[in-house]
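A single structure is presented below for examination.
All protein chains of the complex are present and in place, except for one that has been dropped.
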Amino acid sequence: MTASAVPGRRFWRIARKYAEVGRIALRSSWAYVWNQLLSTLFLVVVLYVFVQLWRVTFAAQGAVIDGYTLPEMIWYLVTTEAIILSFPRVHAVLEQEVKGGDLALRLSKPYAYLGFHYATFLGEALVKLAVMMLVGGVTARLMVGPIPFRWEAAPVLLLLYFTTHALNFFYIAAVGLLAFWVEEVIGLHLLFDKLKWILGGMLIPVQLYPDAVRRLVDWLPFRHMIGGPAELFVHFSWAGAADLLLHQALWLIVFGLVCTGIYRLGVRRVDLNGG
Amino acid sequence: MTVIEVHGLHKVFRVYRKPESSWERLVATFRPRAAEVEAVKSIDLAVERGETLAFIGPNGAGKSTTIKMLTGILHPTAGTASVLGLTPWKERQRLAFRIGSVFGQKSQLWLHLPPVDTFNLLARIYELDEADYRKRRAELVELFELEEIMYTPARKLSLGQRMRCEIAASLLHRPEILFLDEPTIGLDPVAKGAIRDLIRRANREEGVTVFLTSHDAGDIEQLCRRVVIINHGQVIHDGSVNALKRDYMKEREIDLKLGTPFDGELNLPGVRVIKAKGYGLKLAVDTSAAPIEATLGSLLRECAVQDIAISMPPMERIIAALYQGKEAAG
Partner (left out) sequence: MGKSLAFIGAYLRANLATALEYRVSLVSQVIGMLINNALWVFFWALYFSRFPVVRGWTLDDVVMLWAVVTTGYGLAVGLMGNVLRIPHLIAEGQLDYFLALPKNPLLHLLVSRMAVVNLGDLLFGPILLLVVVRPGAKTALVYALVTVLSALVLLGFLILIGSLTFFIGHADAVLGQVVNALVHFSTYPATIFDRGVRVILYTVLPAGLISTLPVELVREFDGIRLLWLAGSAAAFMGLGVWTFHRGLRRYESGNLMVMRS
């Protein structure tokens, strides 16, 4: 009579096997989580400094500045930081693949390649977003208190994160793909990234910008990539959500075309010059 | 004149055991668990000026620990050492001016710059007088035949060319002792020969004491007159290379090709099977146990020999046997 014929014993063997797999998965993700928590320390430092800055500012100016109270200003920042910090290093990965030369061999269809990366990055980003929002939220709540939040807006906001993520992804990817032509992408990446920050309202809501800059910002996509979603989080309205979604959809089409265009051109260049 | 004198050199490391779980890691922060490892038990050594010494041993034998103590990087737990009259770990920087080192696996040359730039940098590091340095550099360039490659970025040079530059660079400040660690690793036989040639010349013409570590038996045979073998933190052999070859000349290796596969039975005095596979049979024969013609006769009678080759055992095996033999002896 073999061991497997005894159902009880077999059950335990299988159970132990999965327990072991689970234990290993937990241990490795624990190391990852520890790293994550350490990097959220950076977020706490940033928030702390900004709370001080805005406290001082509001104390001199009054309780409300351009429709924002102090807590709302801080929660705005929590959201923009969470969105930005949740992004994995897309440009570096793409640059590596382009330089490595195997991307052209692997996938000839741009939407398949880009779509594949979008999906992978989205998974990681969602986890990071959750962590950042949690840590940032707790910090903000401790330092400036909560803001009124409509929970029915949550699903809409989550949907908007997907589109926001897509917009940011194509933007970063387009720069990363310039690796087909440029030796070092990091310089360009920093440039486009900081441009997005400033013109997108990363640190201050764009309402506070001087008029001339505000008018420029209205024409550009950056607001819809960072500031817009953050503004909605703090001051939710269905009209606002619809407006943002519309703008994002429009720019998504533009970015998507540009990105796939760059990809196609780049791949062809590789084919012409040889691997 | 003795340039290196070592008595009872002893080094114990405290090695901290890596914590396995988070709990252990927490405990370890307050009370780390340590074990003591005796890397070097007791070493006595004396090296004369101008000697060419091979300092070899299996990995983990305590070689690099000993060298680090001789160059002043590590402090011993006990014992004394005197290198060029200085205590290495007490007068490290003073000693550094008078010794040189070449590491086969780690380059001193700046990869993106031509060798001449590294030479100029070394001149600053060793505080060489400008006129002196230029003369010396020209000497070495001629000796090592570096004219054509001095101005090419190092990364574009072949490994052999780079090693020539490395050794030249290590001689710029006229060191009295040259420590070499695997200088010919990765080189083709021709390049190896060229490098060994250059080291020999440096030794002969400038009296540089050569202290070589290498796993390449050819390096030892062709470069060194003396060999010191270290294992388990102790010197297990110290003698001339020639004596080593002579003592083990008693061994012969016999390579046989048989007509029928070997059946595993061979009972001849002094004969040991090294390898038996299919129709091939490799034997080690100790000619002091029985004269070679008797052994050969027995082999030809007992086996269906189709082809035969007799050779002296390679240096590697001699050394490996030494590592193991001495180990067995205690």
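Order of writing sets the labels: A and B. Residues in every chain begin at 1.
Throughout what follows, a residue touches a chain if its C-beta (ideal position, glycine included) is under 8 Å from a C-beta of that chain, and two chains touch if they have at least 3 such contacts.
As the structure is a computational prediction, the values presented were derived from the model and not from experiment.
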Missing-chain contact, candidates A:15, A:53 or A:138, resolves to A:53
Touch assignment to the omitted chain, from B:46, B:78 or B:125, lands on B:125
Across A:38, A:63, A:119 or A:239, the one contacting the chain not displayed is A:38
From A:198, A:220, A:245 or A:258, the answer for touching the chain not displayed is A:198
Among A:67, A:115, A:145 or A:187, contact with the omitted chain is made only by A:187
Listed in rising order, the subunit A residues that touch the chain left out are 35, 38-39, 41-42, 45-46, 49, 52-53, 55-57, 60-61, 182-184, 186-191, 194-195, 197-198, 203-204, 208-210, 213
Residues of subunit B touching the missing chain are 11, 13-19, 32, 65, 68, 71-75, 89, 92-94, 96-97, 101, 106, 110, 112-113, 117-118, 120-121, 124-127, 153
